[in-house]
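In this view, the complex is presented without one of its protein chains, the others remaining in place.
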Amino acid sequence: MTVDLAPLRPGGLRLAHPVIVAAGGAGYATEFLDAVAELAPAAIVTRSTTRTRRHGSRPPRMAMQPGGLLWSIGLQDPGLDAVLRRHGPRWGASDVPVIVSLCADSAEDIGWLARRLELAPEVAGLELNLACPDRGRGGLPIGLEVEASELATVAARAATDLPLIVKLTPVAPDLREIARAVAAAGADAISAIGPLPALAVARDRDRALLGTAYGGLSGPAIKPVGLRAVYEIAQAVSVPIVGIGGVASLDDVLDYLAAGATAVGLATAALADPTLPGRLALELEAWCAGHQISDPRELVGTALPRRRDRGSLRQGPWRL
Amino acid sequence: MTVDLAPLRPGGLRLAHPVIVAAGGAGYATEFLDAVAELAPAAIVTRSTTRTRRHGSRPPRMAMQPGGLLWSIGLQDPGLDAVLRRHGPRWGASDVPVIVSLCADSAEDIGWLARRLELAPEVAGLELNLACPDRGRGGLPIGLEVEASELATVAARAATDLPLIVKLTPVAPDLREIARAVAAAGADAISAIGPLPALAVARDRDRALLGTAYGGLSGPAIKPVGLRAVYEIAQAVSVPIVGIGGVASLDDVLDYLAAGATAVGLATAALADPTLPGRLALELEAWCAGHQISDPRELVGTALPRRRDRGSLRQGPWRL
Amino acid sequence: MGRQPFGGEVAELIASREVLPGQRLLTWRAPSLARRVQAGQFVHLLAPRPSGLLLPVIPVAGFDRVGGTIVLLVDERSAGAELLRLHDGDQVRLDGPLGRGFSVDARSRHLLVVCDGSGMARVRALLDEAVTGGRQVTLLLGVATAAEVLPSWLLPDEAEYAVATIDGSLGHRGGVHDLVIDYEAWADQCFAAGSWSLLEQLAMLARGRDGRLGVARLGRRPGRRMPRTAARRTSWLQVALPHEAGCALGVCLGCVVEGTAGPLRVCREGPTFAIDELVLERQP
Partner (left out) sequence: MGRQPFGGEVAELIASREVLPGQRLLTWRAPSLARRVQAGQFVHLLAPRPSGLLLPVIPVAGFDRVGGTIVLLVDERSAGAELLRLHDGDQVRLDGPLGRGFSVDARSRHLLVVCDGSGMARVRALLDEAVTGGRQVTLLLGVATAAEVLPSWLLPDEAEYAVATIDGSLGHRGGVHDLVIDYEAWADQCFAAGSWSLLEQLAMLARGRDGRLGVARLGRRPGRRMPRTAARRTSWLQVALPHEAGCALGVCLGCVVEGTAGPLRVCREGPTFAIDELVLERQP
């Protein structure tokens, strides 16, 4: 059941199975690892971490919506050094690889963070969160533009030999060109998608519900958007893809693999049940056994078209 | 309970109440009007119509998803002339204003279509669907770029004095700048949102579920995205907004109004119950009476921030 | 074709019997529906409000015009599965009858009906209708294995019933289309429902024998094109297509299949079609 998220990198980023916890689904992994015992995810991506201490978003921060979760946690972290000091020992003591998600608004900070991780043997890899704002572009998300995405990836790649996953934001209209650029710039793998920008209204309708007004939508509601993203990216690049968005059942895992993902990540569903990733892996194993499939890689990309398609935005006559 | 979607235009586009059927929720209105009897929507926007006959998308075309509907109908229409011939008389005989949605891939075709509608007295207004591909830009949706959106709006505006609604696509990362451009170019109102590009995998996982692979996601799943769009647009322009996306209950209507919509449109929920828009209007009326509100316009924009915010994409530190 | 103002008709569950595990035959008192429905038509479940976004579409699997009842054959995997939770005496609202029923040519005496497990609900009413009308009818059922074979009490006594199972555990071993060959000379018309691949196989059989079979022989004049309804009525093979959910008003175009003369709405032009109306190789 093993998969490798960095097959071309010496040492690789080998996972025991294809189901991981996406950023934010397990905080900094410590409490999460304590809670799951042997039903462990194949890896944990931490919540996004910055260079210096931050408070995060103004409360309220979370609200359940029909089929989805709306949230704005922001960057509430004590800064990377403190994170490594507090949680590094627990990571080192665990068999579960921990991948640190980074958020920085300049190439310089990305480089600083990646170099710091390079020195931490308990870190299995890093994920670069392209939903973070780009200081040079007035705070627009890095992942909205090809060039900014490429520069950010280069900055991380140049600073470390650790396996590097780059996480795309679904706000970019054409994910294929971003995917091509970051793969060419040295990403070992691509993960997608992050949450959709969304909003809810407070009960009294005198303001937005979340303290930050805007939040991210995650959970089952966004699964068809995540599948679309993976299906497009898989036709654009050959690096492994971590499919994220609304995964909560074995069918979801199989759908993402069929759309071209090598592994899947879940955040929202892991908050309600930290053992879910581990259980999904067992279910997947049983399913494979029942279908005479020895290697889950046989399931990857089975739904992709034989010929490349034009992508969801270039469809000729209006289709949606 | 009346609202006006074109308050600055001579004659306006006055609606009996704020709940209309969005494009695609009532086809070309004929069968729909027969079915609803007196529980009528305040207006019906037709499915998007082109200059010449088209077959529409390859089946299968629709699939229910958790919380949402995935579909690709494409442009299945007999061409505008035939539409007006077949359905125009029924529209003329109805009290419910019919707004014709247009789809065209060049300014020339937009102008042609708008001029044709100008000659049809049974047509109450037109909606320009910016999700349509732009021939000059390799088939990318018009509504992805400010300039293309502006040119399309100008082409329609120059060709007709009819009330003009411009419908934005949520694929555009920053809807505020598109909204500003189309309002400046002469749109009387703006409607948002259209569906999110999405995909589902077929049961056997040997291909995408829909015949076109990509489809649009609509229904409750996208409501927080639609609210976010309206909340942003309402801070950018002063023209009336038709809030669309996942409306199915009175709470949804009130939320959209609070976020800045003057009226709401529904498609998916109207397919299951054509009388829903009419019933929601009655519920809204009762709710207003119970809250000592004489004019639903008092409900518009109550949740908007006192000061303009930076928009969902420019939030400073990463928030989602 | 005018549909009544939205609202439908109250139907009361008066009997429920298990057909197979997870599948039941539900009998409803619904006099107005029973009076108007034709074999091949369907109903919409309006209330209790189903959980899905679109209203489930349920084929009418039988009716008794005199007794004022209709029957629905509901599977836990099919649209309308929520009906399985109801008890005798419970009421629902159904809208219908919707769509076009099968067109049986007045001259047809021998009807061949072919289906798989999923298609039974769409053809069963035709068996009742044929028997009542004094016609001879044979049902050919194709399923994977004996456990999926539908019990014969489900059918009118007068209907002949033959079964094919892929694994040979009951009846003929193999596909049900093998059996069709034995009956095609006997049959004046054939009516089918099931998976797309079953329909494709039947279409291939029918096409190879085009114009030489059944009532099709009688109706055709060389070189003359028949109007659509006549062509459908005299077609040797008619099929009822699956249709799980949708507006059923003809407005959403979500149910469309590809037809030889352009797109066809299953909910309005269908769910029954003459096989020649469809482009089978490009369907799901």
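A, B and C are the chain letters, set down in written order, and residue numbers restart from 1 in every chain.
Going forward, a contact is a pair of C-beta atoms (placed from the backbone, for glycine too) under 8 Å apart; a residue touches a chain by one contact, two chains touch by 3 or more.
Being a predicted model, the structure only gives us computed values, none of them experimental.
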| item | value |
| --- | --- |
| Chains in view that touch the one left out, judged over the entire complex | A |
| Given A:197, A:219 or A:243, the one touching the chain that is not displayed | A:219 |
| Of A:34, A:81 or A:298, the one touching the omitted chain in the full complex | A:34 |
| Residue touching the undisplayed chain, where the options are A:11, A:59, A:89 or A:305 | A:59 |
| Hidden partner interface residues of chain A, rising order | 24-28, 31-32, 34-37, 39, 47, 55-56, 58-62, 64, 68-69, 71, 73, 76, 211, 219-220, 268-269, 271-275 |
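Heads up, the rule we're going with is that only the chains that are shown with their structure count from here on.
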| item | value |
| --- | --- |
| Pairwise touch network: line, ring, star, complete, or other | line |
| Longest centre-to-centre distance from chain C, chain (CA-based) | A |
| Innermost chain, where centres are averages of C-alpha coordinates | B |
| Euclidean distance of C-alpha centroids - chain A vs chain B, Å | 32 |
| Between chain C and chain A, distance of the C-alpha-averaged centres to the nearest whole Å | 47 |
| Distance between chain centroids, defined by C-alpha means - chain B, chain C (Å) | 37 |
